[in-house]
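Every protein chain but one is kept in place in this view of the complex.
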Amino acid sequence: MNFCSDNVTGVSPAIMAALSAANDGPAMPYGSDPVSQRLEAKFSELFETSVTVFPVATGSAANALALSVMTPPFGAVYCLTESHINADECGAPEFFTGGAKLIPLTGVDGKLPAATLAATLARAGAGVVHHVQPAIVSLTQATEAGTVYSPDEVLEIAGVAQDHDLKVHMDGARFANAVVSLGCTPAAVTWQAGVDVLSFGATKNGAMAAEAVVFFNRDLAETFHYRRKRGGHLWSKMRFLSAQLEAYIADDLWLKNAAHANHMAAKLAAGLAELPGANLCFPVEANEIFVKLSPEVIAALHQQGFQFYRWDNDIIRLVTAFNTREEDVAAFLAVAQRHSDLALGVG
Amino acid sequence: MNFCSDNVTGVSPAIMAALSAANDGPAMPYGSDPVSQRLEAKFSELFETSVTVFPVATGSAANALALSVMTPPFGAVYCLTESHINADECGAPEFFTGGAKLIPLTGVDGKLPAATLAATLARAGAGVVHHVQPAIVSLTQATEAGTVYSPDEVLEIAGVAQDHDLKVHMDGARFANAVVSLGCTPAAVTWQAGVDVLSFGATKNGAMAAEAVVFFNRDLAETFHYRRKRGGHLWSKMRFLSAQLEAYIADDLWLKNAAHANHMAAKLAAGLAELPGANLCFPVEANEIFVKLSPEVIAALHQQGFQFYRWDNDIIRLVTAFNTREEDVAAFLAVAQRHSDLALGVG
Amino acid sequence: MNFCSDNVTGVSPAIMAALSAANDGPAMPYGSDPVSQRLEAKFSELFETSVTVFPVATGSAANALALSVMTPPFGAVYCLTESHINADECGAPEFFTGGAKLIPLTGVDGKLPAATLAATLARAGAGVVHHVQPAIVSLTQATEAGTVYSPDEVLEIAGVAQDHDLKVHMDGARFANAVVSLGCTPAAVTWQAGVDVLSFGATKNGAMAAEAVVFFNRDLAETFHYRRKRGGHLWSKMRFLSAQLEAYIADDLWLKNAAHANHMAAKLAAGLAELPGANLCFPVEANEIFVKLSPEVIAALHQQGFQFYRWDNDIIRLVTAFNTREEDVAAFLAVAQRHSDLALGVG
Partner (left out) sequence: MNFCSDNVTGVSPAIMAALSAANDGPAMPYGSDPVSQRLEAKFSELFETSVTVFPVATGSAANALALSVMTPPFGAVYCLTESHINADECGAPEFFTGGAKLIPLTGVDGKLPAATLAATLARAGAGVVHHVQPAIVSLTQATEAGTVYSPDEVLEIAGVAQDHDLKVHMDGARFANAVVSLGCTPAAVTWQAGVDVLSFGATKNGAMAAEAVVFFNRDLAETFHYRRKRGGHLWSKMRFLSAQLEAYIADDLWLKNAAHANHMAAKLAAGLAELPGANLCFPVEANEIFVKLSPEVIAALHQQGFQFYRWDNDIIRLVTAFNTREEDVAAFLAVAQRHSDLALGVG
């Protein structure tokens, strides 16, 4: 009954099995093993285009390393104030880029309006020596608000970016949830929509510790392996990182896992929407729910053993995952219902 | 029959079992899980003193993060030219320290003579604004040459370091092999000998991807967790990192694994020492052997399917591991023997 | 007739004379010359307390080096969006601090409300590993809007800062103009109001290229000389940097120069305030004026040879300096008056 985050979950059985299978006999290190060697072909197939792929163990590493090859140290990275790269990585992007500046912008329902980006870039001072130079726009898909950019929305932002010679990064910590939600191909919402580099998340959706940095713009990948190494992110026993990713994208595991998480979130959201006094803060399009509840109801839920984060006095976040149980959702809603009724004197 | 490195091995069964066990139910992320919570007590017990411990996934991360809290950006790190931090981490120490300078020194049998350090520090320009400021001496234990510092040798170096206000770092990627070789306690060759911070390796000795940064000088640890996070080295599902380390030090697994590797190396070394025309380059005190062989013998070994790295035209490195099979050692020696005899026209 | 900035001016005659005087015979380098040696005593007298002082040649260097000793690389620096450190130094603070994050806040009349800082810090996540850690608040005095913080205003902000263990930095590129405007002692609006480190500007007010980083909190200065050197900001012929600063604070030159600049700004502002259709954007309290004028009037002024920067379509910035001539101010106002009348069909 832990709705704190999708990172409180363990590892998908298929991924655990892949780790065991990879542990058979010796293998050359640093990516020279067979699993690692075939990873790029598999991701290229998945994305319907030739891509360059680098596995790393954490989302912060994926994002920060990706950004580090997309901007000079004096560059500007446009992102939402609440984006993970700006708010939750303790300055990892600044560290890996050698001091680039993240420009925090204000979104709507967790999404960056293309017009906001355009207006900001119009005054950014490109070419003027006193100002950091526009380099990257970074989008989060699914967003920090649990919403999802449509391919058209990404395309529009990427268009603005291209007009100003910016590169487009997508933080896909919950990319699977977005793809499932959209019902589109992975290609449609990435390179076909103008994305240059994707942080393709797996950890939150069933892996132990694995993310893939996927380069659609392969020229940008040129120095990545040196930067990954000096960041301490090149595993010697790389097969155990690659095996997670291979299993993750095999047999649609990643989509199945995300579909379940999204389904549980939809159930939760539907139940919450009917509660008297409850208000969903954003459209629920992936596996995160932000809901306004009375403090009494929140307290009651905590008391009943449900775990979740409080965003504000009367707003909580609920995150579902690949292994969220339907009965836990039902139990949560039942308690919330009972105490909402009580709070309103209904019962 | 792969003697390339101890990182070509897989994962010890006990550690794989611990990973499976850790995958039972949800757990709070970022180190708030029960396994991570009890790790510090276990390491404190192991080292017979209260320590602060941070798990990370790679040795480069362990070293670079450790150094980053021991030197200012304008500091000097004294180490051997061939040390991993200087030669094999693509500049990770420079990156994490914000540009500290590694001062490469010349060793004897892979070890830094205390007198060399003393002579260097006497001319280092401490307090003079034009020069980087002496901050750290870093030792590798077991060394890159397969030798081992005795506690007295460490103590002597640490004494010089303390005379010049330097901190002492130990790169223990093969720390287990050194401890087994010395037959001493882990405490005796670390904090009791003046070491401030230890990179305690596990990956090369049976873990999947796990190292512990162990602070004996706990004041130095103050900012480590922020630096680990911004380096992208804080796992969300931290329990899977901690579980490897817990299993690694449980039931003396780390010592048993290292004892086997050292034993295999001793066997190999003994056999090689008797070969006509072969010369061991350094005393074999841990699990690495550097041996001079005729190019013909080297070629024959490669042809027979043995894998190992060539250090020079007529020098090869052989590394044994926790799971090196005795029959592979015997087979290697047999081929080497046969071709050495042939080369000398003995057969 | 150049009102673009106070940096379009040349050097005050007294400072030029000091440079010539300093050029008499040899002198030991890097600050061991007599002028540099006595600088700290003179600044201590000026500020009525013992201070540590480091001359540098540019304001960006002064600010970035000052910040670099006040925050760890994972720190947060709170400042206004339009502050020079955030908007006009091409990322120098990020570079010198090793990647600290500048948090842009919204001000009122160019000043940071203490309540805004307090509200921001209340949600900053101090002690939480995912977030950059609150380290510094930086104020600009006089502000980028041409206004001035009173000692009480500084004190209130510093109080909030101290409650959250932040250090207080003051960017005093136009500090002289602020002190003259306030009619207070330099002490009253700096250390007596809680400022830890001041970038004491001279270049904009008559020096060739000289700023002093003044530490009231002298413990913070400990590593500054190494950082200045590795930033390439330690002059070998330091006497020529120190001589500028010595002459600048001798005989109240700095205050006289600023008084003239402020007086010219007040004249301009008074004249502009009476123009039909003109609007001063902010109170004019130092030597900068932001005024809204019709585009026709702006065009006419440019056509008549007046130089100034356009902030927006109908807003211009005028900056006066130590050597702004009264007749230029009068000429500017005459042209503005004539064309404002024309624009309104008055004439």
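Each chain carries a letter (A, B and C) given by its place in the written order, and its residues are counted from 1.
We take it that contacts are C-beta pairs under 8 Å (C-beta built on N, C-alpha and C of every residue); 3 or more make two chains touch, one makes a residue touch a chain.
Bear in mind the structure is a predicted one, so any value in this text is a computation, not a measurement.
From the options C:11, C:79 or C:284, the residue with contact to the unseen chain in the full assembly is C:11. Checked against the hidden chain, the listed residues A:120, A:133 or A:337 yield one contact partner: A:133. Only one of the listed residues, B:87, B:155 or B:184, touches the absent chain: B:87.
Touching the missing chain, out of C:208, C:280 or C:315, is residue C:208. Take chain B: the residues that touch the chain left off the picture are 73-74, 87-91, 94-95, 97-102, 104, 129-132. Against the chain not displayed here, chain A makes contact via residues 30, 72-74, 98-99, 129-130, 133, 223, 225-227, 229-230, 234.
Residues of chain C that touch the chain left out of the display are 2, 4-5, 7-11, 16, 19-20, 22-29, 56-62, 64-65, 89-92, 94-96, 203-204, 208-209, 226, 229-237, 240-241.
The criterion applied here is as follows: only the chains that are shown with their structure count from here on.
With centres computed as the average of Cα coordinates, no chain lies farther from chain B than C.
Taking the mean of each chain's C-alpha atoms, the chain closest to the overall C-alpha centroid is A. In this assembly, the C-alpha centroid of chain A lies 35 Å from the C-alpha centroid of chain B.
Measuring from the averaged C-alpha position of chain A to that of chain C gives a distance of 42 Å. Each of residues 89-91, 94-95 in chain A touches at least two other chains.
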